[in-house]
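Before I ask anything, let me first share the structure, which is written out below as structure tokens.
Complex shown without one protein chain; remaining protein chains in place.
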Amino acid sequence: MKIPPFKEINPPKNGYWINPKTKETYGGQYISPLLIPNLQKVEKCFEKAIKDKKFMRELEEKLLTFIGVNTPLLRSKELEEIAGGQKKVGKIYLKRTDLHHDSSHKPVNSFSSCYMAKHIFKAKKIICETGASMHSRSVAAACAMLEMDCEVHIGAVDAEKVSLNKDISELYGAKIVVVHESTKSLLPAMASALRSWQSNPDAMYVVGSVAGPSPYPRMVRTWASVIGRIAKQQFKQITGKVPSTLFCVCGGGSNLMSMAYPLLKDKTEIFAVESAGEGIPTGRHGATILGGSKMGILLGFKSKVVMKSAQIAESLTEASGLDFAAVGPEVAYLHDIRRIKFRSTTDMEAKKTFLMCCEKLGIVPAIEACYVINAALKEIKKRKNPRENHLIHLCGSGESNVNRMIKFKRENE
Amino acid sequence: MKIPPFKEINPPKNGYWINPKTKETYGGQYISPLLIPNLQKVEKCFEKAIKDKKFMRELEEKLLTFIGVNTPLLRSKELEEIAGGQKKVGKIYLKRTDLHHDSSHKPVNSFSSCYMAKHIFKAKKIICETGASMHSRSVAAACAMLEMDCEVHIGAVDAEKVSLNKDISELYGAKIVVVHESTKSLLPAMASALRSWQSNPDAMYVVGSVAGPSPYPRMVRTWASVIGRIAKQQFKQITGKVPSTLFCVCGGGSNLMSMAYPLLKDKTEIFAVESAGEGIPTGRHGATILGGSKMGILLGFKSKVVMKSAQIAESLTEASGLDFAAVGPEVAYLHDIRRIKFRSTTDMEAKKTFLMCCEKLGIVPAIEACYVINAALKEIKKRKNPRENHLIHLCGSGESNVNRMIKFKRENE
Amino acid sequence: MNKNFQEMFAKAKQEKRGSLIGFATGMDPNYKTSKKILIEMSKHCGAVEVGIPFNTSTSDSSTIMDANMRAIKAGANTEKIFKLIKEVKSKIKNNVPFLIMTYMNPVYRYSIKKFAKKCKTSNVDGLIIVDSNNNSPEDKELSKELKKINVAYVKLVAPTNNEAFIKETLKKCSSWIYVVSYAGLTGSKQVNLGNVKKISKLIRKNSKIPIGVGFGIRTKSDVSKVIKIADATIVGSGIVDIVGKNAKNHNLTKKIGSYLKNLKKGLNK
Partner (left out) sequence: MNKNFQEMFAKAKQEKRGSLIGFATGMDPNYKTSKKILIEMSKHCGAVEVGIPFNTSTSDSSTIMDANMRAIKAGANTEKIFKLIKEVKSKIKNNVPFLIMTYMNPVYRYSIKKFAKKCKTSNVDGLIIVDSNNNSPEDKELSKELKKINVAYVKLVAPTNNEAFIKETLKKCSSWIYVVSYAGLTGSKQVNLGNVKKISKLIRKNSKIPIGVGFGIRTKSDVSKVIKIADATIVGSGIVDIVGKNAKNHNLTKKIGSYLKNLKKGLNK
């Protein structure tokens, strides 16, 4: 298997994506001057890496054999049935990144970033933050294999929620820093990681989504796009066409960009799904775009952010991986130029979808993936177009959610 | 990807493998007459299934896209290093069935058996036993997708040990029967499943290893051999040759046969690794062949069994999946004709190997797989042959073992 | 045909009644009490079936499984059960035939030839192996050995078996044939008379061998219904239940005695 090569479709200028109509800028590098040299070094290393054929060949070899990036597309007749039957709604395919090593889409970026950190940046230590601990788990795995130190920042609430993934990160040898500040979730964890980087400028910071100061959003989506490049090729092989629609959940946007990026210039209609928490009108949600975000500047980048006056607002959702009051800058840009549409799913809908997937598909999805499956079914039902081929990103496996979900099941039966 | 076709190498005669030298018979059908018609029906369905091209095409499609059977071979320079360096010991490859849906080699047989049960046997309900709950988890997943009822028998000790997998089986909709008899582990669970089948002859029983009354041992190894057929092809593509050695752990022998079967007529030296528990001399172990087993008859088949007078002896090991006082009949036969060699690993060695794999490989192996990795390293070190290419079956992922192992890590640091 | 069984069925026929066959696990709850239980049973039953416990049995309900575990804990093994039967038979005055009921593994491990011989020397009249397949080499050897020494080889047929299977089974079966009354475990359900009639008909069509019916027979009324169709009925869980609940009660044998006395009232044709 050969991974289709990367083509830059949407390059930022000096770290910014620019809306041609409004001239709004997205991205940038808003960070203490202390870290500016580090960011410049990361950018240089990244440019060097993607041009280094030997490095890329070795990296892709590891992605194929260690991460197992050549995961299947599963035609789901069961979901078609639920949406009204293939004859009414077309075909539904699931991209199975739940089958990756460490059970989510995250390891493709995590491993690539760490591999670059080891061989080009020459770092001895990696610092990262994590929400659902999917990112930390895969960074820690990469660090174990690459003999690097690993420091993980996780919010105290998440450390409880996804303790399995956190424990696995620890088994891999990561040092876990539990963050008790502010919302005790992904956002303060990322702030904490960036703060730690300031104290350890020799380390490399590895972000878990298409967020953070430039060049991270671009770098992460470039690494992660391996997933979408393979998926696009597979989809064409199976159906002869690119997908009619693509559905991905959106926390920061890494799994979205991993799949959407190679399809940006295609006719595929792209949907990003946010967590509506207890319902967007309640204010208790994790929906950045649909929850009334404004442009803001945090954690090193400028993008859409949910705020309460100038403070970053709490994001509230069952899914630790979606508990992020912002989206990556390229995602905000793609929303604003209307290339990506947004939908949402409430926590309750997602939890029911979790049980449904277990009982009807024989798949334990990451709770994050349940938001997208639910929203995709709603949209596909509505479209009622039998000639369409739908693609849903099943971006993770839910072992870490079992504890909470089995309680939910027992309470609701 | 096309799965290389099955070729019967070692067909049993009337349900028995026969040692040409000693005339010893292995296998058979030792079961209440009540179940004889069911077994005949299973056998007929199996014969029909493997000849039914459409059925096989659809099954293989599902194995590829639902189970994700096309898992990679990972060259592990880290293990080579530990064994003394590639220049001294040759190359080491890991077959990554830990990346399967439901995280072990088991789903290939489980899904195939259930698929046959649904489409050819026309059963509405599946009965199975389980040790590490890897089998039950994958049977339950198949039943969910195929809309069948699922009844799982699990020993009370195992239900505690591997509660994550048990909970996942429950999320998939399985009815869990906890067995409190005798050793409260895999063996009484299997007896309990067979007893339940007697009460529900319309159901189909799906065994999780190459054990049970004929035709199960043959059927299971035939389904499971998809893994080895792909692995053999991959290995040849990468190295140009078949492996010099193959290492698999051996509880009942399903993961062993899944890999070994397509290599039986090749020059590959095949090693099966048993759990030596607290050490074979202590009598507290799970080693059937190396632990002084004799020919015995239980659970419907005749094979090597560890016994205390005529009673099946307790098997004692950290690994729920290896807690089985017998090996499948074809495995016993292959041992007796000296085609397969046996090695063992103690629980303590396996637990240390678990931590080593996490910390050095960035992989969380199923505890079962740690026995084989440890024994393989010992053997490879001893062979000191730089021209050899070694293949180790990494037959499962250890999410379910994390709870116990993180305690072990913390206690030992 | 084994002489004691021959006499048992002949006498019953004469008396226009069926025969009651009682089952208990050997050495449950221990050697001494088991001996008393078997002696008591021999007073009321046409024949006595003694189980050699097997810890990995595939056909027993939890009642019998528990009995197996009690007996194993009390040190039961094949040798001791033979000794137990031999002692019991030397103590009783009548010719009540004794059977061993077990699984193939204990027999196979003992050695089939030695096991058959030991039956003879221990005054065992018959053998039932729950999991013995007609086509296994062990079954062939065992039936040959038993035939030589006139120990009855009582085989099981079940409601799921077809006529071909029954015919094949009849070839090996001696003294009587054991009809399982439902698809399930010993003592786990109610006797299914429809099944019993259906199989009995198939047997009668092919043989004159006496028919014993087991699984799910617990009450006088069960016995009475079954005996309308069959020649004998086997009661197991009913007895083993009493043992389990009264293992330390000095009235245990009395209780079994009166339970059996009551069942016997259902034996009239």
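We call the chains A, B and C, going by the order they appear; numbering starts again at 1 in every chain.
Going forward, a residue touches a chain if its C-beta (ideal position, glycine included) is under 8 Å from a C-beta of that chain, and two chains touch if they have at least 3 such contacts.
This is a predicted model, so every value here is computed, not measured.
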- request: Report, in label order, the displayed chains that the undisplayed chain touches.
  value: A
- line: Among A:L187, A:I340, A:C370 or A:I392, contact with the omitted chain is made only by A:L187
Query: Which of A:T22, A:S309 or A:N412 sits in contact with the chain that's absent?
result: A:S309
- request: Pick out the residues on chain A that sit against the missing chain.
  value: 14, 25, 28-38, 181-182, 187-188, 191, 194-195, 198-201, 294-300, 302, 305, 307, 309-312
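By definition in this document, only the chains that are shown with their structure count from here on.
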Query: Can you list every chain in contact with both chain A and chain B?
result: none
